[in-house]
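Up next, subunit A:
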Amino acid sequence: MNQPRSDAASAQAPAPPTADVVMRASGLVKRYGNVVAINESDFEIRAGEVLAVVGDNGAGKSSLIKALTGALVPDAGTVELDGRPVHFHGPRDARAAGIETVYQTLAVAPQMDIATNLFLGRPLRREGFLGSGLRMLDHKRMRAQAAEQLDRLGIATIQDITQLVGTLSGGQRQAVAVARAAMFGTRLIIMDEPTAALGVRESRQVLDLIARIRDRGVPVVLISHDMPQVFEIADRIHVHRLGRRVAVVTPRTCTMTEVVGLMTGALQMGADGTLLESTTQHMPEERPASHHPSESPE
Partner candidate 1 sequence: MTTTHTSPAPPEASAARPPGKTLLARLIGNAAAGPLAALVIAVVVFALTTDTFFNLDNGSLIVEQFLVVGTLALGQTLIILTAGIDLANAAIMVLGTLVIAKLGQHSMPGGLALLVGVLLCTAIGAVSGTLVTRLRLPPFIVTLGVLSVLTATGQLFANGESFAVTSGVLTFLGKRSYLFGQIEVTNGMGVAIVLIVGLWFLLTQTSWGRNVYAVGDDEEAARLTGINTRRTLLSVYVLAGFVYAIAAWQALGRIPNADPNAFQTGNLDSITAVVIGGTSLFGGRGGIPGTVLGALVVTVLTNGLTQAGIDSLYQQVATGILVIVAVAVDRVVRRRAA
Partner candidate 2 sequence: MGHLRLPARVPVIAVAGAALLVAGCTSTKSGGSDTSASSGGKVSIGLVTKTNSNPYFVKLRESAQAEADAKGAKLIALAGKFDGDNQGQVDAINNLVTQGVKGILITPSNSTGVLGAIKAARDKGILVIALDTATDPASAVDATYATDNEAAGVKQGKYVKAALGSKKPAVVLLDGTPGSTVDDLRHKGFLEGFGITGSSSEIKGTAVTNGDQTKAQTAMENLYQRDHGINAVYTINEPAAAGAAQALSGKTGVVIGSIDGSCTGVGNVKSGKFAATVMQFPKKMAQDGVDAVVNFAKTNKKPSGFVDTGSQLITDKPVSGLDSKDTAWGLKNCWG
(Lines give C-alpha, C1' and ligand atoms only; values in the text may rest on other atoms or scores of the structure.)
Protein backbone atom coordinates (compact mmCIF):
# COMPACT_ATOMS: atom_id res chain seq x y z
CA MET A 1 0.00 0.00 0.00
CA ASN A 2 2.76 2.45 0.82
CA GLN A 3 5.89 2.87 -1.18
CA PRO A 4 9.06 2.92 0.85
CA ARG A 5 11.29 5.72 -0.24
CA SER A 6 14.61 4.78 -1.64
CA ASP A 7 16.24 8.13 -1.24
CA ALA A 8 16.89 10.27 1.78
CA ALA A 9 14.42 12.94 0.83
CA SER A 10 12.26 14.60 3.43
CA ALA A 11 9.60 12.42 5.07
CA GLN A 12 7.67 15.45 6.12
CA ALA A 13 4.52 16.19 4.23
CA PRO A 14 4.98 18.82 1.56
CA ALA A 15 2.94 21.99 2.01
CA PRO A 16 0.98 22.84 -1.11
CA PRO A 17 0.70 26.58 -0.75
CA THR A 18 -2.61 26.83 -2.56
CA ALA A 19 -4.57 24.56 -0.17
CA ASP A 20 -6.69 26.56 2.27
CA VAL A 21 -6.28 25.88 5.92
CA VAL A 22 -9.64 25.31 7.47
CA MET A 23 -8.60 25.05 11.08
CA ARG A 24 -5.32 25.72 12.76
CA ALA A 25 -4.23 25.61 16.34
CA SER A 26 -0.92 26.80 17.74
CA GLY A 27 0.71 26.30 21.10
CA LEU A 28 -2.29 24.79 22.85
CA VAL A 29 -1.73 24.05 26.50
CA LYS A 30 -3.97 22.36 29.04
CA ARG A 31 -2.97 21.31 32.53
CA TYR A 32 -4.86 19.48 35.22
CA GLY A 33 -2.84 20.13 38.31
CA ASN A 34 0.48 18.44 37.66
CA VAL A 35 -0.74 16.53 34.65
CA VAL A 36 -0.14 18.17 31.29
CA ALA A 37 -2.81 17.00 28.88
CA ILE A 38 -1.86 19.27 25.98
CA ASN A 39 1.77 20.25 25.85
CA GLU A 40 2.09 23.19 23.43
CA SER A 41 0.54 21.34 20.57
CA ASP A 42 -0.13 22.54 17.05
CA PHE A 43 -2.78 21.33 14.68
CA GLU A 44 -3.74 22.03 11.13
CA ILE A 45 -6.28 20.69 8.72
CA ARG A 46 -6.78 21.78 5.15
CA ALA A 47 -9.78 21.94 2.91
CA GLY A 48 -10.80 18.78 1.17
CA GLU A 49 -8.49 16.45 3.04
CA VAL A 50 -8.73 13.56 5.41
CA LEU A 51 -6.32 14.12 8.26
CA ALA A 52 -5.61 11.09 10.40
CA VAL A 53 -4.61 11.73 13.98
CA VAL A 54 -2.62 8.84 15.35
CA GLY A 55 -0.92 8.31 18.65
CA ASP A 56 -0.47 5.76 21.32
CA ASN A 57 -2.90 5.41 24.21
CA GLY A 58 -2.43 8.30 26.56
CA ALA A 59 -0.75 10.45 23.96
CA GLY A 60 -3.38 13.12 24.43
CA LYS A 61 -5.34 12.84 21.18
CA SER A 62 -8.71 13.09 22.94
CA SER A 63 -7.66 16.18 24.83
CA LEU A 64 -6.53 17.85 21.63
CA ILE A 65 -9.78 17.03 19.92
CA LYS A 66 -11.77 18.26 22.89
CA ALA A 67 -9.92 21.55 22.73
CA LEU A 68 -10.83 21.87 19.06
CA THR A 69 -14.49 21.05 19.63
CA GLY A 70 -15.06 23.18 22.69
CA ALA A 71 -15.42 20.31 25.15
CA LEU A 72 -12.35 21.65 26.84
CA VAL A 73 -11.07 25.23 27.11
CA PRO A 74 -7.26 25.42 26.72
CA ASP A 75 -5.16 27.37 29.18
CA ALA A 76 -3.07 28.88 26.42
CA GLY A 77 -2.69 28.85 22.67
CA THR A 78 -4.83 29.95 19.76
CA VAL A 79 -7.35 28.27 17.55
CA GLU A 80 -8.24 29.69 14.15
CA LEU A 81 -11.09 28.78 11.91
CA ASP A 82 -10.76 29.99 8.31
CA GLY A 83 -8.00 32.29 9.42
CA ARG A 84 -10.01 33.98 12.15
CA PRO A 85 -9.40 33.27 15.84
CA VAL A 86 -12.18 31.47 17.66
CA HIS A 87 -12.86 30.82 21.34
CA PHE A 88 -15.17 27.93 22.05
CA HIS A 89 -16.65 27.94 25.52
CA GLY A 90 -18.56 24.72 25.05
CA PRO A 91 -19.46 22.08 22.49
CA ARG A 92 -22.41 24.17 21.35
CA ASP A 93 -20.12 26.94 20.15
CA ALA A 94 -18.14 24.52 18.01
CA ARG A 95 -21.28 22.97 16.59
CA ALA A 96 -22.65 26.38 15.82
CA ALA A 97 -19.44 27.03 13.87
CA GLY A 98 -20.09 23.92 11.81
CA ILE A 99 -17.71 21.53 13.55
CA GLU A 100 -19.30 18.12 14.19
CA THR A 101 -17.99 15.13 16.06
CA VAL A 102 -18.74 11.45 15.69
CA TYR A 103 -17.95 10.02 19.12
CA GLN A 104 -16.52 6.61 19.72
CA THR A 105 -19.68 5.69 21.63
CA LEU A 106 -21.73 7.10 18.73
CA ALA A 107 -24.05 9.03 21.05
CA VAL A 108 -27.20 7.64 19.47
CA ALA A 109 -30.41 6.88 21.35
CA PRO A 110 -31.17 3.22 20.63
CA GLN A 111 -34.90 3.35 21.30
CA MET A 112 -35.49 6.25 18.94
CA ASP A 113 -35.70 6.01 15.20
CA ILE A 114 -33.12 7.08 12.65
CA ALA A 115 -34.77 10.35 11.76
CA THR A 116 -35.07 11.34 15.41
CA ASN A 117 -31.46 10.49 16.02
CA LEU A 118 -30.27 12.55 13.08
CA PHE A 119 -32.02 15.54 14.55
CA LEU A 120 -31.30 14.77 18.20
CA GLY A 121 -30.80 17.98 20.10
CA ARG A 122 -31.77 20.21 17.18
CA PRO A 123 -35.09 19.09 15.82
CA LEU A 124 -37.04 20.86 13.12
CA ARG A 125 -40.13 22.76 14.16
CA ARG A 126 -43.32 23.20 12.27
CA GLU A 127 -43.96 26.25 10.20
CA GLY A 128 -45.73 29.24 11.62
CA PHE A 129 -47.51 29.38 14.93
CA LEU A 130 -47.54 25.63 15.46
CA GLY A 131 -43.78 25.70 15.53
CA SER A 132 -43.02 29.00 17.22
CA GLY A 133 -46.04 29.16 19.50
CA LEU A 134 -46.83 25.56 20.33
CA ARG A 135 -43.29 24.45 19.60
CA MET A 136 -44.48 21.45 17.68
CA LEU A 137 -42.02 19.20 15.92
CA ASP A 138 -42.20 18.62 12.19
CA HIS A 139 -41.86 14.86 12.08
CA LYS A 140 -42.60 14.65 8.38
CA ARG A 141 -39.95 17.12 7.35
CA MET A 142 -37.36 15.50 9.58
CA ARG A 143 -38.09 12.10 8.13
CA ALA A 144 -37.87 13.46 4.59
CA GLN A 145 -34.59 15.21 5.23
CA ALA A 146 -33.19 12.19 6.99
CA ALA A 147 -34.00 9.95 4.05
CA GLU A 148 -32.50 12.49 1.68
CA GLN A 149 -29.33 12.69 3.71
CA LEU A 150 -28.87 8.95 3.77
CA ASP A 151 -29.40 8.86 0.03
CA ARG A 152 -26.93 11.61 -0.58
CA LEU A 153 -24.30 9.80 1.38
CA GLY A 154 -25.07 6.65 -0.51
CA ILE A 155 -26.03 4.69 2.58
CA ALA A 156 -28.07 2.06 0.85
CA THR A 157 -28.21 -0.58 3.52
CA ILE A 158 -30.76 1.29 5.61
CA GLN A 159 -34.15 1.18 4.01
CA ASP A 160 -36.62 2.16 6.71
CA ILE A 161 -36.09 5.58 8.21
CA THR A 162 -38.46 4.79 11.05
CA GLN A 163 -36.40 1.87 12.27
CA LEU A 164 -35.14 2.10 15.83
CA VAL A 165 -31.42 2.68 15.86
CA GLY A 166 -31.00 -0.07 18.41
CA THR A 167 -32.14 -2.61 15.83
CA LEU A 168 -29.42 -1.66 13.36
CA SER A 169 -26.13 -3.43 12.97
CA GLY A 170 -22.95 -1.80 14.22
CA GLY A 171 -21.98 -0.50 10.82
CA GLN A 172 -25.40 0.91 10.17
CA ARG A 173 -25.41 2.66 13.50
CA GLN A 174 -22.03 4.13 12.66
CA ALA A 175 -23.44 5.29 9.36
CA VAL A 176 -26.28 7.05 11.15
CA ALA A 177 -23.84 8.81 13.45
CA VAL A 178 -21.71 9.82 10.49
CA ALA A 179 -24.75 10.99 8.54
CA ARG A 180 -25.74 13.15 11.49
CA ALA A 181 -22.32 14.77 11.58
CA ALA A 182 -22.36 15.25 7.84
CA MET A 183 -25.73 16.95 7.98
CA PHE A 184 -24.59 19.66 10.34
CA GLY A 185 -20.87 19.63 9.83
CA THR A 186 -20.33 22.36 7.31
CA ARG A 187 -16.75 23.20 8.16
CA LEU A 188 -15.19 20.12 9.72
CA ILE A 189 -16.07 16.63 10.82
CA ILE A 190 -14.15 14.75 13.47
CA MET A 191 -14.41 10.99 13.79
CA ASP A 192 -13.16 9.16 16.84
CA GLU A 193 -12.24 5.51 16.11
CA PRO A 194 -15.15 5.00 13.70
CA THR A 195 -14.23 1.47 12.69
CA ALA A 196 -12.94 0.22 16.03
CA ALA A 197 -15.89 -2.09 16.66
CA LEU A 198 -16.70 -3.00 13.08
CA GLY A 199 -15.98 -5.96 10.90
CA VAL A 200 -14.18 -5.81 7.58
CA ARG A 201 -17.17 -5.22 5.35
CA GLU A 202 -18.70 -2.56 7.55
CA SER A 203 -15.39 -0.80 7.99
CA ARG A 204 -15.14 -0.66 4.24
CA GLN A 205 -18.53 1.04 4.06
CA VAL A 206 -17.53 3.59 6.65
CA LEU A 207 -14.31 4.36 4.82
CA ASP A 208 -16.27 4.87 1.61
CA LEU A 209 -18.54 7.22 3.53
CA ILE A 210 -15.58 9.21 4.77
CA ALA A 211 -14.26 9.50 1.25
CA ARG A 212 -17.60 10.73 0.01
CA ILE A 213 -17.75 13.37 2.71
CA ARG A 214 -14.29 14.53 1.81
CA ASP A 215 -15.23 14.65 -1.82
CA ARG A 216 -18.17 16.85 -0.96
CA GLY A 217 -15.69 19.36 0.30
CA VAL A 218 -15.80 18.90 4.05
CA PRO A 219 -12.47 17.99 5.65
CA VAL A 220 -12.40 15.06 8.04
CA VAL A 221 -10.26 14.45 11.10
CA LEU A 222 -9.92 10.72 11.62
CA ILE A 223 -8.64 9.41 14.92
CA SER A 224 -7.67 5.81 14.47
CA HIS A 225 -5.47 2.98 15.63
CA ASP A 226 -5.96 1.02 12.45
CA MET A 227 -2.84 1.70 10.37
CA PRO A 228 -3.92 0.02 7.15
CA GLN A 229 -7.12 2.02 7.13
CA VAL A 230 -5.25 5.21 7.92
CA PHE A 231 -2.88 4.61 5.12
CA GLU A 232 -5.72 3.86 2.78
CA ILE A 233 -7.87 6.88 3.38
CA ALA A 234 -5.78 9.64 4.91
CA ASP A 235 -4.23 12.43 2.90
CA ARG A 236 -1.99 13.44 5.76
CA ILE A 237 -1.16 11.90 9.11
CA HIS A 238 -0.80 13.92 12.31
CA VAL A 239 1.30 11.99 14.79
CA HIS A 240 0.60 12.85 18.41
CA ARG A 241 2.86 11.97 21.28
CA LEU A 242 3.23 13.14 24.87
CA GLY A 243 0.60 15.82 24.47
CA ARG A 244 1.87 17.42 21.30
CA ARG A 245 2.11 17.00 17.57
CA VAL A 246 5.47 15.47 16.79
CA ALA A 247 5.13 15.03 13.06
CA VAL A 248 2.89 15.46 10.07
CA VAL A 249 3.57 12.95 7.33
CA THR A 250 1.78 11.50 4.34
CA PRO A 251 1.21 7.87 3.48
CA ARG A 252 3.35 8.40 0.43
CA THR A 253 6.35 9.75 2.26
CA CYS A 254 6.35 7.41 5.22
CA THR A 255 5.92 3.74 5.96
CA MET A 256 3.61 2.34 8.57
CA THR A 257 6.54 1.21 10.63
CA GLU A 258 7.95 4.69 10.57
CA VAL A 259 4.67 6.17 11.65
CA VAL A 260 4.50 3.69 14.50
CA GLY A 261 8.04 4.60 15.34
CA LEU A 262 7.08 8.24 15.53
CA MET A 263 4.15 7.33 17.74
CA THR A 264 6.27 5.43 20.21
CA GLY A 265 9.22 7.78 20.11
CA ALA A 266 11.61 5.33 18.54
CA LEU A 267 11.87 7.73 15.66
CA GLN A 268 11.91 11.46 15.72
CA MET A 269 11.20 14.06 13.07
CA GLY A 270 14.20 16.20 12.53
CA ALA A 271 14.05 19.88 11.77
CA ASP A 272 14.70 19.30 8.12
CA GLY A 273 12.03 16.67 7.91
CA THR A 274 14.23 13.63 8.05
CA LEU A 275 13.49 10.79 10.35
CA LEU A 276 16.02 10.14 13.02
CA GLU A 277 16.40 7.19 15.29
CA SER A 278 16.48 7.93 18.97
CA THR A 279 18.35 5.63 21.30
CA THR A 280 16.76 7.30 24.25
CA GLN A 281 13.42 8.94 24.47
CA HIS A 282 14.54 12.51 24.50
CA MET A 283 17.92 12.79 22.94
CA PRO A 284 18.25 11.90 19.30
CA GLU A 285 21.68 10.92 18.08
CA GLU A 286 23.32 13.01 15.42
CA ARG A 287 23.69 10.38 12.80
CA PRO A 288 20.79 10.08 10.41
CA ALA A 289 19.39 6.60 9.94
CA SER A 290 18.86 4.94 6.62
CA HIS A 291 15.31 4.63 5.43
CA HIS A 292 15.10 0.87 5.24
CA PRO A 293 14.17 0.78 1.56
CA SER A 294 13.85 -2.91 1.61
CA GLU A 295 11.42 -2.96 4.49
CA SER A 296 8.23 -4.73 3.67
CA PRO A 297 5.07 -2.86 4.36
CA GLU A 298 2.96 -3.78 7.38
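Candidate entries met the following condition: all candidates are chains of the complex that A comes from, given by their letters.
The definition used in the following text is that contacts are C-beta pairs under 8 Å (C-beta built on N, C-alpha and C of every residue); 3 or more make two chains touch, one makes a residue touch a chain; residues count from 1.
If you're wondering where the values come from, they're calculated on a predicted model, not measured in any experiment.
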{"item": "Pick from 1 or 2, the complex member that touches subunit A", "value": "1"}
{"item": "For the subunit A and candidate 1 complex, residues of the former touching the latter", "value": "91-92, 95, 101, 103-112, 116, 120-123, 125, 134-137, 157-160, 162-164, 166-174, 197-199, 201-202"}
